[in-house]
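Of the protein chains in this complex, all but one are displayed in their positions.
Coming up: subunit A.
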Amino acid sequence: MSGGAPNRAGRMAVNAAAYAVTVFLLLPTLIIIPMSVGPERFLRFPPAGFSLRWYAEYFRDPDWVAATLFSLEVALLTALCATVAGTMLALALVRGRLPGRGLVELLVVGPVIVPHVALAVAMFLVFERLRLTGTLLGFTMAHTVLALPFVVFTVLAALYRFDAELERAALSCGAGRLATFRHVTLPLIAPGVVSAALFAFIISFDEPVVSFFISALDRKSLPRKMFEDIDYNISPTLAAVATMLTALTVLALLLGFVLKRAAERRAAARSG
């Protein structure tokens, strides 16, 4: 084992570099946490003490609570719509004999490629005319468009791993197309569909650009409200909100991870 020592040194150097990059990426996010517990009226680092008053402030302020609830509603509805539509679209792309398949694929990728600002302006112009700005319907529609590609890609990946012969087997057992989907396809691609829904939820919940344009004075999403807060009064409430947002996103990712692990463990138990 003469090569052991230099190897270990090299590996440690690589690890150190990796950790350094991770810290560099996380630091701005993490710095917000101590700033949110400072007692002063202005954002300051390091904080001069410890206080949860800005968290309390957030929950007392009806504007913050309204924006949060609105964002939650939109994110839940978006997750629902994008998952249903995206799963159907993925199925059509994989199983269907779709005329103009390439064009459909291009349209699905569209929202990822087109700059969000351009999308936002376009949506604003249309929504303004239809009186959809600041409405639950308008936001849900806009965010569904943004989340759809991610749902389609995630479900497509699950469908490619799925053995299509099982659908034939189900058909030969007398199951119709719908029963085949319900009893065979959906249960087997469920982990993919669930992570797609989580994706859609997160994308909608912290989507800033389009939300900024299609919000109304009285109905706005949480990110828009945060923008406004920065403009008018930089209070540590903002840091408190950011901290909670981060926590929520981490929780959602953890949930997805746990669900995936559970599905994998079930699969392992089957083959074990």
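The rule we apply is simple: contacts are C-beta pairs under 8 Å (C-beta built on N, C-alpha and C of every residue); 3 or more make two chains touch, one makes a residue touch a chain; residues count from 1.
Definition applied: contacts and distances are computed from a predicted model.
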item	value
Omitted chain, identified by the protein name its UniProt record gives, among "DNA-directed RNA polymerase sigma-70 factor", "Xanthine dehydrogenase family protein subunit M", "ABC-2 type transport system permease protein" or "Spermidine/putrescine import ATP-binding protein PotA"	"Spermidine/putrescine import ATP-binding protein PotA"
Which of A:V145, A:V184, A:M226 or A:V241 contacts the chain that the document leaves out	A:V184
Residue in contact with the excluded chain [from A:A157, A:A175 or A:L253]	A:A175
Interface with the undisplayed chain - residues on subunit A	163, 165-166, 168-177, 179-180, 183-184, 187-188, 267, 269-272
